[in-house]
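Missing here: one protein chain of the complex. Every other protein chain is in place.
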Amino acid sequence: MSGNTLGRLFSVTTFGESHGPALGAIVDGCPPGLALSEQDLQGDLDRRRPGTSRHTSQRRETDEVRILSGVFEGKTTGAPIGLLIENMDQRSRDYSKIADVFRPGHADYTYWQKFGIRDYRGGGRSSARETALRVAAGGIARKFLHERLGVQIRGWLTQLGPIHLNLEDWGEVDNNPFFCGEPSRIPELEAYMDALRKEGDSVGAAVGVLARGVPPGLGEPIFDRLDADLAHALMSINAVKGVEIGAGFASAGQKGTEHRDEITPEGFLSNNAGGTLGGISTGQDIVAKIALKPTSSIRLPGQSVDIHGKAVEVVTTGRHDPCVGIRATPIAEAMMAIVLLDHYLRHRGQNADVNSGTPVIPAQPSSSNP
Amino acid sequence: MSGNTLGRLFSVTTFGESHGPALGAIVDGCPPGLALSEQDLQGDLDRRRPGTSRHTSQRRETDEVRILSGVFEGKTTGAPIGLLIENMDQRSRDYSKIADVFRPGHADYTYWQKFGIRDYRGGGRSSARETALRVAAGGIARKFLHERLGVQIRGWLTQLGPIHLNLEDWGEVDNNPFFCGEPSRIPELEAYMDALRKEGDSVGAAVGVLARGVPPGLGEPIFDRLDADLAHALMSINAVKGVEIGAGFASAGQKGTEHRDEITPEGFLSNNAGGTLGGISTGQDIVAKIALKPTSSIRLPGQSVDIHGKAVEVVTTGRHDPCVGIRATPIAEAMMAIVLLDHYLRHRGQNADVNSGTPVIPAQPSSSNP
Amino acid sequence: MSGNTLGRLFSVTTFGESHGPALGAIVDGCPPGLALSEQDLQGDLDRRRPGTSRHTSQRRETDEVRILSGVFEGKTTGAPIGLLIENMDQRSRDYSKIADVFRPGHADYTYWQKFGIRDYRGGGRSSARETALRVAAGGIARKFLHERLGVQIRGWLTQLGPIHLNLEDWGEVDNNPFFCGEPSRIPELEAYMDALRKEGDSVGAAVGVLARGVPPGLGEPIFDRLDADLAHALMSINAVKGVEIGAGFASAGQKGTEHRDEITPEGFLSNNAGGTLGGISTGQDIVAKIALKPTSSIRLPGQSVDIHGKAVEVVTTGRHDPCVGIRATPIAEAMMAIVLLDHYLRHRGQNADVNSGTPVIPAQPSSSNP
Partner (left out) sequence: MSGNTLGRLFSVTTFGESHGPALGAIVDGCPPGLALSEQDLQGDLDRRRPGTSRHTSQRRETDEVRILSGVFEGKTTGAPIGLLIENMDQRSRDYSKIADVFRPGHADYTYWQKFGIRDYRGGGRSSARETALRVAAGGIARKFLHERLGVQIRGWLTQLGPIHLNLEDWGEVDNNPFFCGEPSRIPELEAYMDALRKEGDSVGAAVGVLARGVPPGLGEPIFDRLDADLAHALMSINAVKGVEIGAGFASAGQKGTEHRDEITPEGFLSNNAGGTLGGISTGQDIVAKIALKPTSSIRLPGQSVDIHGKAVEVVTTGRHDPCVGIRATPIAEAMMAIVLLDHYLRHRGQNADVNSGTPVIPAQPSSSNP
C-alpha cells in the first residue's frame, strides 16, 4: 500500500533493484480456478526482455519467472501468487564514478533528496528492470481476461522519434523488434536506430495499446474511473510523459459534432471516446496512447552536479536502451490488463446482481483498426 | 474507498448529484492548526461557478459552501472536515424525453449498463457539478501548501478549439472569463465563442496547470509516483482525454541530448521533465497539461438509440457550457493541490528523519513562465 | 482513507462533532436497485438515540437522518449516499472549566497531544455522538443483507456491571431500554441503574451480536479475515475494550476435543468457532461479544492534571450515560452489518464464478440461541 502496489481487488506489489539478487511480485486477488504455469507468463517476458536485438540494451537476462505460491495442481487457488525473477547479469563493475553524481534526466537526484541514501548500481529501484515483474503479473490478468471474457489486449509502436507509424497489420507487430505494425517502414526504423547508436544519442517514442472485447460497465465514478486508473497505471511506466485516451489531445481542437460518437442500433459510428464514457467502459475498444521520453543514459557528455552541488560533466557508460519506448509495448499491455481485471472484479462485486443481459449497443467496433 | 475517494493521508470523498438537494465532501487528514473558514474556499468556488459570463452555463448557483466539522475556533483540528453545498437552481423541468434515451458522448449508456438504474436529471452523478466540491476540498489543500510551504498553484487556458494561446501575463489570467494569459487574444476568444453559441455547437480546450515552490522528494516509487497520481487525478476530471507532464507528447520526438534537463550549481537549465524525475519532485515547477473534449450537450441533432436499442434522434436542450474546458482551470488547480498535499504528508510520514537540509540543486526554475 | 473510513467495496466515512452544527457520512459502494428511504434507517437510529429512558443521557436529539444523494425514485443508484443529521441540543453552556483540563479516562489528553488543538465541547470528535452515523450507514448494509440474502443481525445485553444476563427470548430484546433478553431480570437492572445514578458513578457492560443466514465463504485470507475485520470494527466503537468471536477467551481453557465443532451431514454440532474458520464464514451464526468500559464522565471527583501539568480535581457535570454499554447494541449490529456487506461484495467480486451451489454443510445452526 505504500507506493509499490497497484490495484484494489486484483493487486500487484513489486520489489527489487536492478543489481540486487532478484526481483519479485505478489499478485493478490486472482480469482481461483485459472489454469496457470510459468510458461503462460514467459512469452510476454521474452517480448520485453533486453538483449534480443541490437536495438535494445545488451544486458543478458533470461528473465525466467518462478511461481512460488497460489497455484495448485496447475490452477490458481485464490491465494496470493508469489513471483520471482533472479538477476543473472548484474555486472559487478565499478560504480564509484557515479555514486556521488546526479545523472541529468535520471532519478538520482530525487531519490537522494527523498531518501538520503541511494542504490546507485544500475539505477537501483528506479531502473526499468522492475517492469519485468509488471509484465509477469500482467500476464496473469491477461490470461484471465482472455479466457473468461474473450478480451484481447495489444500494443504497437506509433512513433519513434521523427518517424510516425501506422498500424496496417496486427499480424506483423510481433514479427519485428520494434512492435511496428507497418512492415514496410522497418528498414527505415533500423537505419534510424543504427545511426542513433553511432551518434551516442537516444530518442523518444510513442506506443498505442488497446483492449478489445471489454464488457460495458467497468470503471467507478468519480475518482476511480477506468480512464483515470489507466492514466495512472500508464504514467507509472518509466519514462512516460503523456497519456491519451481515444482522441486525446486532438479533442481540444474538435467541435462537439465532430467528437461525439453517434450511435445506431448496429453500434457506435466512431470511437473518439476511446471506449469510455463517464469513466466507464462502453463495450468499444479501449484505446490509449503513451509518449515516452528518450532515455537519459547516453554517451554524450552533459552538465550536472555532484551530491555536494559541485559542477561535473557526466557521460553514461554501460548497457542501455537507446530508445526505451521500443520495449514499452508489452509493459503498456500489462498495465492495461491489470487495470481492467481489477475493475472487472470491482464491478462484479458491486453490481453482480444487475441483470444487464446483452448490452443494448452491440460491441462491434467502428473499424477493425484503432 | 469505493470509487469516490481520492488520496491516502489527505483524502477527499464526494457525494451528490446535479439535481439532488445538495452535494458534499469529507476531507480527511488535513493537518491540525490551519486557519480555515468558508471565505477561504469561496474564491475558487466563484472562479468555477457557472453563470458568471455569457460563455458558460446559465445555471444560477451561488455555490456557497458550509464547513460542518473539523474546524474549531477558526482552526482545523485534525478531525474530518464536512463540506456541504446546497443546490439552488435544479429546475424541475420535464425529463421524460431523455429518461429512456442515451445521449451520444454522455455517460447515460455506461451508467445504465453498469448500474441498471440512472438518475437522468441533469446527468445525475456524472454531471460536472460534482467538481464544485473538488474545488472546495482543493482549496483546503492549497491553503496549507501555500501557508506552510509557500507553494503556488496556477492554471491557465492554453487552447480553445483552433485557438492556441501563450501565457504572457500571470496577472491577467484571473481578469477574464477564459483564464487566458494572453490578453490581446481575448476579443478573438469572445468572437469565437459567440459564433459557436449561435451555431449550437461546442468545442474542446486545453488547460495548463503548474505548482511552484514544491520541495524536492514528493512522490513514491513505483506506482504512486507523483506524475502518475497527477495523471490519475487530472484524468478523473469530466471531459479530460489527455494528460501531459512537462514536455509530454513532444518527448516522443526528442533526442536524449535535447530532452534531458542539464544541471548547474545554479539550478536546472530547462524543465522538460515538468518537475519530476523517477516520479519524485525535483524542486522545479510541476507542470501538467490536460485536453478536454467538447461537451456533448449540443442543440444540433445527433443519432442515438434508446434503452430498447431503437434508433432515436437526440437534441440536447437545457443549460450547458459550450466549452467545458473554460471552467476546468480551477478544477485542475484543485486536483493538483490535493495530490501534492497527500504526497507531502506521505513523504513526511516516511522520511521525516531524512535530514536533507537545503536541497542540493536550487529550486530556481529555468524561467518564470512554464 | 485517513482514519475515518471503514470498508473497501462498501465503505463508510463519517464526520462531525458532538457540538458542531451537524454530523454526516458518505456511504460508498452500495449496490444499485435497493429500495431505500429515511424511514428505513430511522428505526435503528431511534434505538440508539439518547434520552429515550431515564437510564441514558438526557440530551434531546431527534436524530433525524436525511439522505442527500445516491437514491433516485426510491432506489439506490450505485452512487455514494450522503447522510446528514443535524445537532439540535448542543447546549451553549460554559466549557471554560474543562477547556484546559484532561478528564481522566477521556480522549482529552490524547487528542491534545496528537493534534495540539482540541474541540472540548462535549468531547468533540471523540464523542459517542458520532456513532449515530454508523447506525444510519449500518442500516443500509443491514437492509441489503436482509432483503437479498435473508441475513438477520441482532444484538443483546449480556452483562451490566455485576449482573450477567441470559438470552431467553429474542422477542423481548427490543421491548426494554436495556436490550435485555431475559425479561425477568429487568427490575433488577432498573434498580441497579437507579442506585448507580444516585451514587454518581458509572458501570461497564457487555453486549453480544450475531448474524444468522450469512452464506459460507465471506472473509479473505490472511489479514482481512472476517473475524479480524469484525474485531477491528467492533473495537472501534467508543469504550470497547475487548472482542470475542465464538468461544472467545474460554477457548484458552478448552481442549481440542472440546473446542472443535464436529460436523454431520445435518450440520455442525456446536459453534465454538462463532461462525468462522480460517477467517472465512462457515454458514453458521457469526457470534461476537464486546466488553465496554464504564463511561469516565462521572460526578464523583477524580485526580488529573491540566494542560500545563498542574494537578487538578475533575468533576464531570453535564448529561451523560451512566452505562454507555446500554446504547451500544444497535451500534454493534451496525458495525457487523457494514463488515458483512463489505466482505460479501469483495467475495462476489473475486469469486463470483465459483459455482459452489448449495453449501455442502447445511447452515442450520446448532441451536436457535447463541
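The letters A, B and C name the chains in turn, as written, and every chain counts its residues from 1.
What we mean here is this: a residue touches a chain if its C-beta (ideal position, glycine included) is under 8 Å from a C-beta of that chain, and two chains touch if they have at least 3 such contacts.
What you are looking at is a predicted structure, and each value in this text was computed from that prediction instead of being measured.
Undergrad: Touch as defined at the start, partner being the missing chain; which of C:A99, C:A191 or C:M235 qualifies?
TA: Checking each option in C:A99, C:A191 or C:M235, the one touching the absent chain turns out to be C:M235.
Undergrad: Extract the touching residues of chain C with respect to the undisplayed chain.
TA: That gives, for chain C, the contact residues 1-6, 8, 14, 102, 104-116, 125-126, 130, 159, 161-162, 196, 201-206, 216-225, 227-236, 238, 241-265, 269, 272-274, 276-283, 291-298, 300, 302-305, 307-311, 325, 346-347, 350-351, 354-356, 359-361.
Undergrad: For chain B, which residues lie in contact with the unshown chain of the complex?
TA: Answer for chain B: residues 8-9, 29, 31-33, 78-79, 148, 221, 345-354 touch the chain left out.
Undergrad: Under the stated touch rule, tell me which residues of chain A contact the chain that is not displayed.
TA: Counting over the whole complex, chain A touches the hidden chain at residues 1-5, 7-11, 13-17, 20-24, 26, 28-29, 32-33, 66, 68-70, 72, 75-82, 84, 111, 114-119, 124-125.
In the analysis below, only the chains that are shown with their structure count from here on.
Undergrad: State which chain is most central when centres are taken as means of Cα atoms.
TA: Of all chains shown, the one whose C-alpha centre lies nearest the global C-alpha mean is B.
Undergrad: Roughly how far is chain A from chain C, going centre to centre by Cα mean, in whole Å?
TA: Centres of chain A and chain C (C-alpha means) sit 45 Å apart.
Undergrad: Where the CA atoms of chain A average out and where those of chain B average out, how many Å apart are those spots?
TA: 26
Undergrad: Spell out, as numbers or ranges, the residues of chain B touching 2 or more other chains.
TA: Correct list: 1-5, 8, 14, 111, 114-116, 125.
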